[in-house]
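Presenting chain A:
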Amino acid sequence: MPRKLMKGNHAAVYGAALAGCQAYYGYPITPASEIAESAAAIFPKLGRTFLQAESEVAAINMVYGAAGCGLRVMTGSSGPGISLKQEGLSYCAGSALPCVVVDIMRGGPGLGNIGPEQGDYNQVVKGGGHGNFKNIVLAPNSAQEMCDLTMLAFELADKYRNPVFVLTDGVIGQMMEAVELPEPVSELPDKSDWAVGGTADSRHLINSIYLDHDDLEWWNMELAKKYETVEKNEVRFEEYKMEDAEIVAIGYGSASRVLRSAVDLARRKGVRLGMFRPITLFPFPKDQLAALPDRDLKGIITVEMSNGQLVNDVNLALRGRMISDLHMRMGGNVPSALEIVEKVSELYGV
Partner candidate 1 sequence: MAQKTVLRKPKGFIDVYKYKPGEEKDRTHYCPGCGHGIIHKLIAEALEDFDIVEKSIVISPVGCSVFAYYYFDTGNLQVAHGRAPAVGTAVSRANPDSVVISYQGDGDLAAIGGNNILQAANRGENMVVVFVNNAIYGMTGGQMAPTTLTGQKTTTTPYGRNPVTDGYPLQMCELISQLTAPVYVTRTSLHDMPGIRKARAAIRKGIQNAMDRKGFSFVEVLSMCPSGWKMEPVQAQDWIRDRMLERFPTGTFRDSSDEAVRIERPVPVMDPEKVKEILGYESLKTSNLKKNPNALFNKVALRVAGFGGQGIMSTGIALANVGMEYGYKVSWLPSYGPEMRGGTANCSVKVQEETIGAAECTEPNMVIAMNQPSLEKFERILVPDGVLMYNSTLIEVEPTRKDLRVYPIPVTGMADALGDTRVQSMVNVGAFAAITGMFDPGEISGLMSSLFGGKSEKVIQLNEEAVRKGYDYVRENFS
Partner candidate 2 sequence: MSEHREYPFPEIDPDICKGCRLCVAACPTDVLVISPKLNSKGFHYSEYVGQGCIGCGNCFYVCPEPSAVTVYLKGYVPEEEVS
(Lines give C-alpha, C1' and ligand atoms only; values in the text may rest on other atoms or scores of the structure.)
Protein backbone atom coordinates (compact mmCIF):
# COMPACT_ATOMS: atom_id res chain seq x y z
CA MET A 1 0.00 0.00 0.00
CA PRO A 2 1.39 3.45 -0.85
CA ARG A 3 2.16 5.48 2.21
CA LYS A 4 3.16 9.02 2.86
CA LEU A 5 4.34 11.00 5.87
CA MET A 6 1.76 13.68 6.36
CA LYS A 7 0.00 15.90 8.85
CA GLY A 8 -3.37 14.85 10.17
CA ASN A 9 -4.85 17.87 8.44
CA HIS A 10 -3.45 16.76 5.09
CA ALA A 11 -4.55 13.19 5.70
CA ALA A 12 -8.13 14.36 6.13
CA VAL A 13 -7.99 15.95 2.68
CA TYR A 14 -6.55 12.78 1.14
CA GLY A 15 -9.33 10.85 2.83
CA ALA A 16 -11.85 13.25 1.33
CA ALA A 17 -10.34 13.02 -2.14
CA LEU A 18 -10.28 9.22 -1.93
CA ALA A 19 -13.89 9.16 -0.71
CA GLY A 20 -14.93 11.01 -3.86
CA CYS A 21 -15.49 14.37 -2.21
CA GLN A 22 -16.30 16.67 -5.13
CA ALA A 23 -16.13 20.04 -3.46
CA TYR A 24 -14.37 21.75 -0.58
CA TYR A 25 -15.55 25.08 0.78
CA GLY A 26 -13.63 26.59 3.66
CA TYR A 27 -12.15 29.54 5.45
CA PRO A 28 -8.64 29.71 6.93
CA ILE A 29 -8.19 29.32 10.67
CA THR A 30 -5.29 28.02 12.75
CA PRO A 31 -4.79 25.14 13.45
CA ALA A 32 -7.00 23.87 10.61
CA SER A 33 -5.66 25.95 7.72
CA GLU A 34 -3.64 23.12 6.19
CA ILE A 35 -6.94 21.46 5.37
CA ALA A 36 -7.96 24.34 3.13
CA GLU A 37 -4.43 24.66 1.76
CA SER A 38 -4.19 21.00 0.99
CA ALA A 39 -7.62 20.95 -0.64
CA ALA A 40 -6.57 24.00 -2.68
CA ALA A 41 -3.56 22.05 -3.91
CA ILE A 42 -5.18 18.68 -4.53
CA PHE A 43 -8.78 19.30 -5.53
CA PRO A 44 -8.17 21.32 -8.71
CA LYS A 45 -5.80 18.62 -9.96
CA LEU A 46 -8.70 16.20 -9.63
CA GLY A 47 -11.14 18.56 -11.34
CA ARG A 48 -12.94 18.95 -8.04
CA THR A 49 -14.09 22.28 -6.66
CA PHE A 50 -12.07 24.21 -4.11
CA LEU A 51 -13.30 27.61 -3.03
CA GLN A 52 -12.07 29.82 -0.23
CA ALA A 53 -15.32 31.21 1.06
CA GLU A 54 -15.73 34.77 2.31
CA SER A 55 -16.61 33.54 5.79
CA GLU A 56 -17.21 30.45 7.87
CA VAL A 57 -20.90 31.15 7.50
CA ALA A 58 -20.65 31.28 3.72
CA ALA A 59 -18.57 28.10 3.68
CA ILE A 60 -21.16 26.01 5.51
CA ASN A 61 -23.91 27.43 3.32
CA MET A 62 -21.91 26.51 0.23
CA VAL A 63 -21.67 23.05 1.74
CA TYR A 64 -25.47 23.15 2.07
CA GLY A 65 -25.79 24.05 -1.60
CA ALA A 66 -23.38 21.39 -2.85
CA ALA A 67 -24.88 18.74 -0.57
CA GLY A 68 -28.34 19.72 -1.78
CA CYS A 69 -27.13 18.99 -5.28
CA GLY A 70 -26.01 15.52 -4.19
CA LEU A 71 -22.28 16.16 -4.10
CA ARG A 72 -19.92 14.75 -1.53
CA VAL A 73 -18.73 17.96 0.09
CA MET A 74 -16.55 18.97 3.01
CA THR A 75 -15.50 21.97 5.04
CA GLY A 76 -12.97 22.30 7.82
CA SER A 77 -12.42 24.73 10.67
CA SER A 78 -11.64 25.19 14.33
CA GLY A 79 -13.72 26.25 17.35
CA PRO A 80 -14.46 29.89 16.56
CA GLY A 81 -15.32 28.92 12.99
CA ILE A 82 -17.48 26.01 14.09
CA SER A 83 -19.44 28.39 16.32
CA LEU A 84 -20.19 30.44 13.22
CA LYS A 85 -21.17 27.37 11.22
CA GLN A 86 -23.74 26.16 13.72
CA GLU A 87 -26.69 27.83 12.02
CA GLY A 88 -25.79 26.27 8.70
CA LEU A 89 -25.30 22.89 10.32
CA SER A 90 -28.78 23.10 11.78
CA TYR A 91 -30.11 23.76 8.27
CA CYS A 92 -28.10 20.83 6.88
CA ALA A 93 -29.47 18.52 9.58
CA GLY A 94 -32.99 19.91 9.19
CA SER A 95 -32.86 19.37 5.43
CA ALA A 96 -31.22 15.93 5.87
CA LEU A 97 -28.17 16.86 3.86
CA PRO A 98 -25.06 14.69 4.05
CA CYS A 99 -21.86 16.63 4.57
CA VAL A 100 -18.54 16.32 6.35
CA VAL A 101 -17.06 18.91 8.69
CA VAL A 102 -13.56 18.60 10.12
CA ASP A 103 -13.02 20.46 13.39
CA ILE A 104 -9.44 20.82 14.58
CA MET A 105 -10.11 22.08 18.08
CA ARG A 106 -8.11 24.91 19.62
CA GLY A 107 -8.14 26.75 22.91
CA GLY A 108 -11.22 28.77 23.93
CA PRO A 109 -13.52 30.41 24.87
CA GLY A 110 -13.49 33.50 22.71
CA LEU A 111 -10.40 33.89 20.65
CA GLY A 112 -8.61 31.74 23.24
CA ASN A 113 -5.45 30.55 21.61
CA ILE A 114 -4.33 28.18 18.90
CA GLY A 115 -3.06 25.44 21.19
CA PRO A 116 -4.73 22.04 21.19
CA GLU A 117 -7.88 21.69 23.25
CA GLN A 118 -11.11 19.70 23.26
CA GLY A 119 -13.52 22.42 24.28
CA ASP A 120 -15.73 21.98 21.20
CA TYR A 121 -17.04 18.66 22.53
CA ASN A 122 -20.38 20.06 23.63
CA GLN A 123 -20.99 22.28 20.62
CA VAL A 124 -20.23 19.47 18.19
CA VAL A 125 -21.46 16.35 19.98
CA LYS A 126 -24.59 17.94 21.38
CA GLY A 127 -25.52 19.61 18.10
CA GLY A 128 -24.62 23.20 18.96
CA GLY A 129 -27.01 24.78 16.49
CA HIS A 130 -30.70 25.43 17.09
CA GLY A 131 -33.31 22.72 17.10
CA ASN A 132 -33.50 18.99 17.67
CA PHE A 133 -30.61 17.54 15.75
CA LYS A 134 -27.40 15.65 16.24
CA ASN A 135 -24.20 15.35 14.31
CA ILE A 136 -22.50 12.01 13.89
CA VAL A 137 -19.06 12.60 15.43
CA LEU A 138 -15.89 10.63 14.69
CA ALA A 139 -12.80 11.27 16.80
CA PRO A 140 -9.53 10.22 15.13
CA ASN A 141 -6.33 10.11 17.14
CA SER A 142 -3.73 9.61 14.39
CA ALA A 143 -2.93 10.83 10.91
CA GLN A 144 -3.98 7.43 9.59
CA GLU A 145 -7.37 7.78 11.22
CA MET A 146 -7.70 11.32 9.92
CA CYS A 147 -7.65 9.73 6.48
CA ASP A 148 -9.66 6.61 7.27
CA LEU A 149 -12.32 8.22 9.44
CA THR A 150 -12.79 11.06 6.96
CA MET A 151 -13.56 8.43 4.35
CA LEU A 152 -15.91 6.75 6.79
CA ALA A 153 -17.48 10.13 7.52
CA PHE A 154 -18.57 10.46 3.90
CA GLU A 155 -20.03 6.98 3.95
CA LEU A 156 -22.00 7.63 7.14
CA ALA A 157 -23.10 11.06 5.94
CA ASP A 158 -24.66 9.51 2.86
CA LYS A 159 -25.99 6.48 4.68
CA TYR A 160 -27.90 8.61 7.19
CA ARG A 161 -28.24 11.86 5.21
CA ASN A 162 -26.76 13.76 8.13
CA PRO A 163 -23.80 16.02 8.88
CA VAL A 164 -20.80 14.07 10.12
CA PHE A 165 -17.99 15.64 12.10
CA VAL A 166 -14.38 14.57 12.16
CA LEU A 167 -13.50 16.04 15.54
CA THR A 168 -9.98 16.23 16.78
CA ASP A 169 -7.53 18.68 18.29
CA GLY A 170 -4.56 20.70 17.12
CA VAL A 171 -2.07 17.98 18.00
CA ILE A 172 -3.61 15.40 15.69
CA GLY A 173 -4.14 18.00 12.98
CA GLN A 174 -0.58 19.27 13.13
CA MET A 175 1.40 16.11 13.75
CA MET A 176 2.89 14.09 10.92
CA GLU A 177 2.73 10.34 10.77
CA ALA A 178 2.94 7.70 8.09
CA VAL A 179 -0.39 7.26 6.38
CA GLU A 180 -1.19 4.23 4.28
CA LEU A 181 -3.39 5.46 1.48
CA PRO A 182 -6.35 3.21 0.74
CA GLU A 183 -7.99 2.63 -2.63
CA PRO A 184 -10.22 5.45 -3.84
CA VAL A 185 -13.93 4.67 -3.74
CA SER A 186 -15.11 3.54 -7.13
CA GLU A 187 -18.78 4.25 -6.85
CA LEU A 188 -20.76 7.02 -5.23
CA PRO A 189 -24.27 6.49 -3.91
CA ASP A 190 -27.21 7.37 -6.10
CA LYS A 191 -29.01 10.43 -4.71
CA SER A 192 -31.26 11.10 -7.67
CA ASP A 193 -34.40 10.54 -5.62
CA TRP A 194 -33.82 13.66 -3.54
CA ALA A 195 -30.90 15.79 -4.75
CA VAL A 196 -31.41 18.84 -6.96
CA GLY A 197 -29.64 18.29 -10.23
CA GLY A 198 -30.76 20.83 -12.78
CA THR A 199 -32.67 18.24 -14.81
CA ALA A 200 -36.34 17.43 -15.34
CA ASP A 201 -36.31 14.47 -12.96
CA SER A 202 -34.23 16.13 -10.28
CA ARG A 203 -36.49 19.08 -9.59
CA HIS A 204 -36.56 18.23 -5.92
CA LEU A 205 -36.97 20.50 -2.92
CA ILE A 206 -34.30 20.97 -0.27
CA ASN A 207 -35.98 22.53 2.72
CA SER A 208 -36.21 22.55 6.49
CA ILE A 209 -39.51 24.42 6.89
CA TYR A 210 -42.50 22.59 8.34
CA LEU A 211 -45.07 25.25 9.14
CA ASP A 212 -47.60 22.87 10.55
CA HIS A 213 -46.81 21.89 14.14
CA ASP A 214 -47.75 18.28 13.61
CA ASP A 215 -45.63 18.09 10.47
CA LEU A 216 -42.59 19.48 12.27
CA GLU A 217 -43.12 17.16 15.20
CA TRP A 218 -43.35 14.25 12.79
CA TRP A 219 -40.08 15.33 11.18
CA ASN A 220 -38.35 15.66 14.55
CA MET A 221 -39.59 12.19 15.44
CA GLU A 222 -38.14 10.90 12.16
CA LEU A 223 -34.82 12.51 13.02
CA ALA A 224 -34.96 11.01 16.50
CA LYS A 225 -35.54 7.57 14.97
CA LYS A 226 -32.58 8.10 12.68
CA TYR A 227 -30.33 8.98 15.61
CA GLU A 228 -31.54 5.87 17.41
CA THR A 229 -30.54 3.76 14.42
CA VAL A 230 -27.16 5.46 14.37
CA GLU A 231 -26.74 4.65 18.07
CA LYS A 232 -27.60 1.03 17.37
CA ASN A 233 -25.29 0.57 14.39
CA GLU A 234 -22.37 2.90 14.45
CA VAL A 235 -20.70 2.80 17.85
CA ARG A 236 -16.92 2.53 17.54
CA PHE A 237 -14.28 2.43 20.23
CA GLU A 238 -10.79 1.18 21.02
CA GLU A 239 -9.54 -0.60 24.10
CA TYR A 240 -5.91 -0.86 25.18
CA LYS A 241 -4.89 -3.34 27.86
CA MET A 242 -8.41 -3.46 29.23
CA GLU A 243 -8.48 -7.24 29.80
CA ASP A 244 -6.94 -7.14 33.25
CA ALA A 245 -7.32 -3.44 34.02
CA GLU A 246 -7.96 -2.44 37.63
CA ILE A 247 -8.27 1.20 36.69
CA VAL A 248 -9.76 2.51 33.45
CA ALA A 249 -8.76 5.78 31.84
CA ILE A 250 -11.11 7.25 29.25
CA GLY A 251 -10.18 9.80 26.63
CA TYR A 252 -10.32 10.57 22.92
CA GLY A 253 -8.17 12.40 20.39
CA SER A 254 -4.68 13.36 21.44
CA ALA A 255 -5.58 12.72 25.10
CA SER A 256 -5.98 9.06 24.15
CA ARG A 257 -2.51 9.05 22.62
CA VAL A 258 -1.13 10.22 25.94
CA LEU A 259 -3.28 7.66 27.74
CA ARG A 260 -1.66 4.87 25.72
CA SER A 261 1.74 6.07 26.95
CA ALA A 262 0.33 6.43 30.47
CA VAL A 263 -0.96 2.85 30.40
CA ASP A 264 2.51 1.58 29.45
CA LEU A 265 4.18 3.76 32.06
CA ALA A 266 1.75 2.70 34.79
CA ARG A 267 2.24 -0.95 33.97
CA ARG A 268 6.00 -0.55 34.23
CA LYS A 269 5.25 0.60 37.78
CA GLY A 270 2.97 -2.36 38.39
CA VAL A 271 -0.32 -0.50 38.09
CA ARG A 272 -2.83 -2.26 35.82
CA LEU A 273 -4.18 0.76 33.99
CA GLY A 274 -6.29 0.24 30.87
CA MET A 275 -7.56 2.68 28.27
CA PHE A 276 -11.03 2.99 26.82
CA ARG A 277 -11.21 5.35 23.88
CA PRO A 278 -14.47 6.36 22.20
CA ILE A 279 -13.90 6.64 18.44
CA THR A 280 -17.48 7.77 17.91
CA LEU A 281 -18.57 10.54 20.28
CA PHE A 282 -22.06 10.44 18.86
CA PRO A 283 -23.05 7.67 18.97
CA PHE A 284 -21.36 7.44 22.35
CA PRO A 285 -20.28 3.93 23.43
CA LYS A 286 -22.74 3.99 26.31
CA ASP A 287 -23.30 0.27 26.61
CA GLN A 288 -19.60 -0.50 26.82
CA LEU A 289 -19.14 2.08 29.55
CA ALA A 290 -22.30 0.96 31.35
CA ALA A 291 -20.70 -2.48 31.69
CA LEU A 292 -17.56 -1.16 33.39
CA PRO A 293 -19.02 -1.20 36.93
CA ASP A 294 -19.57 -4.95 36.49
CA ARG A 295 -15.81 -5.35 36.63
CA ASP A 296 -13.76 -5.26 39.76
CA LEU A 297 -12.38 -1.75 39.27
CA LYS A 298 -10.60 0.55 41.66
CA GLY A 299 -11.68 3.53 39.66
CA ILE A 300 -12.47 5.22 36.38
CA ILE A 301 -10.77 8.41 35.32
CA THR A 302 -11.70 10.57 32.37
CA VAL A 303 -8.85 12.56 30.88
CA GLU A 304 -9.91 15.42 28.65
CA MET A 305 -8.57 18.70 27.37
CA SER A 306 -11.81 20.49 28.25
CA ASN A 307 -13.76 21.45 31.35
CA GLY A 308 -15.54 18.21 32.10
CA GLN A 309 -17.51 17.99 28.88
CA LEU A 310 -16.61 14.38 28.11
CA VAL A 311 -16.91 13.20 31.71
CA ASN A 312 -20.58 14.24 31.71
CA ASP A 313 -21.31 11.69 29.01
CA VAL A 314 -19.16 9.09 30.74
CA ASN A 315 -21.07 9.54 33.98
CA LEU A 316 -24.43 9.43 32.20
CA ALA A 317 -23.35 6.11 30.72
CA LEU A 318 -22.25 4.80 34.13
CA ARG A 319 -25.77 5.52 35.44
CA GLY A 320 -24.57 6.33 38.92
CA ARG A 321 -23.16 2.86 39.56
CA MET A 322 -19.71 4.40 39.54
CA ILE A 323 -18.60 7.98 39.13
CA SER A 324 -15.69 8.79 36.92
CA ASP A 325 -12.96 11.01 38.23
CA LEU A 326 -11.74 13.79 36.01
CA HIS A 327 -8.33 14.96 34.98
CA MET A 328 -8.61 18.01 32.78
CA ARG A 329 -6.08 20.21 31.09
CA MET A 330 -6.96 23.29 29.09
CA GLY A 331 -5.59 26.36 27.43
CA GLY A 332 -3.44 24.46 24.94
CA ASN A 333 -1.77 22.23 27.51
CA VAL A 334 -1.67 18.54 26.79
CA PRO A 335 -1.45 16.24 29.80
CA SER A 336 1.70 14.15 30.07
CA ALA A 337 1.75 10.42 30.68
CA LEU A 338 3.62 11.01 33.91
CA GLU A 339 1.09 13.43 35.35
CA ILE A 340 -1.74 11.03 34.54
CA VAL A 341 0.02 8.15 36.26
CA GLU A 342 0.72 10.36 39.27
CA LYS A 343 -2.92 11.42 39.38
CA VAL A 344 -4.01 7.79 39.20
CA SER A 345 -1.80 6.77 42.10
CA GLU A 346 -2.94 9.75 44.13
CA LEU A 347 -6.64 9.01 43.49
CA TYR A 348 -6.61 5.26 43.90
CA GLY A 349 -3.67 4.72 46.24
CA VAL A 350 -1.79 2.51 43.80
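As a selection rule, all candidates are chains of the complex that A comes from, given by their letters.
We take it that contacts are C-beta pairs under 8 Å (C-beta built on N, C-alpha and C of every residue); 3 or more make two chains touch, one makes a residue touch a chain; residues count from 1.
None of the values given here were measured: they were computed from a predicted structure.
Going through 1 or 2, you find that the chain touching chain A in this complex is 1.
The touching residues of chain A, counted against candidate 1 in their complex, run 2-5, 14, 17-18, 20, 22-23, 25, 30-31, 42, 44-49, 51, 53-55, 57-59, 61-66, 68-71, 73, 87-88, 91, 95, 113-115, 170-171, 174-178, 181, 183-186, 188, 196-200, 202-209, 211-212, 215, 254, 257-264, 334, 336-338.
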